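What you see is the complex with one protein chain gone and the rest in place.
Entry: chain A
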Amino acid sequence: MATHRSCALWSCCGRRWSRVMRCCRLPGFRSSWPRGPLGARHLSQEKQATETHFGFETVSDKEKGGKVYHVFESVAKKYDVMNDMMSLGIHRIWKDLLLWKMHPFPGTQLLDVAGGTGDIAFRFLNYVRAQHKRKQKKQLRAQQNVSWEEIAKKYHNEEDPLGGSRVVVCDINKEMLKIGKQKARAQGHKAGLAWVLGDAEELPFDDDKFDVYSIAFGIRNVTHIDQALQEAHRVLKPGGRFLCLEFSQVNNPLISRLYDLYSFQVIPVLGEVIAGDWKSYQYLVESIRQFPSQEEFKEMIEDAGFEKVTYESLTSGIVAIHSGFKL
């Protein structure tokens, strides 16, 4: 209980501090405001609770990062197979829905954090490519009295099938990025894709760089979610969109019981049979239960400085897409 109270106190302090930080972000003030270790994080580290959850266990902040790293290092090779088995293939629909909500157009710069195996990145590239083709067709149709030669020329001068869009996939785990790169090669994605090994709490990107920041099934594994949200706010351009696809609280009691039964009885067993790793899947299932509800997470996003924050529950709340804008 004490840990819950201290966690609540800590999150309150974190929220108040982030509000102060937001007010101080004036153009003249930026250069004098200290960054990095001397910045907000140093001051906030003074009043840290130092304990957090790792599934249903309590561990120190420092330990959690390493433990999560080991979990994903061991599941990386069978990650996609296990996703299909655990969600019965529904995770593909969830990710497609995220892309449809994002509705990127040619020219969008996407930062996909914790996107190791590249599911969102590949969907983004396919979506943008299809959009670009559709746009070209419309343009051709709109032009009247065009000769066949000119039409052929337009199709041949295809310099960038993505229309200037780029996706940067950032993940803290090298194994997941390796698998993602192999998949990219197998599926034939070459242009417009970049891979970076980085920490979501300390992104190696400059301010105001990306149009969309997406994080799918990754934010519950971050040790300090509020720092990740603040970094998201920093790297987005004004007008940029934050999108988070994550497991959330189920609203229907009957489905909640079935879901709990499935999560705790079936998933770790599947993990053992297919991936040979019971503990990692036990952690994954427990971490879902520890993640805040839709409303709480919405408040956390608002505290980081995002506006017009909304969420949409999918599959009766098993998964939720949170969206916010940096205005």
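Couple of notes before you dig in:
The rule is short, and it goes like this: a contact is a pair of C-beta atoms (placed from the backbone, for glycine too) under 8 Å apart; a residue touches a chain by one contact, two chains touch by 3 or more; residues count from 1.
Here is the rule we go by: contacts and distances are computed from a predicted model.
One subunit of the complex is not drawn; among "Cell division cycle associated 4", "Geranylgeranyl transferase type-1 subunit beta", "Protein preY, mitochondrial" or "Large ribosomal subunit protein mL44", its UniProt record names it "Protein preY, mitochondrial". Across A:Met86, A:Leu99, A:Leu125 or A:Val168, the single residue that touches the chain missing here is A:Val168.
Here the missing chain is touched by one residue of A:Lys101, A:Lys133, A:Lys183 or A:Lys209, and it is A:Lys209. By the touch definition given at the top, chain A reaches the unshown chain through residues 35-37, 166, 168, 172, 174, 177-178, 181, 185, 194-199, 202-207, 209.
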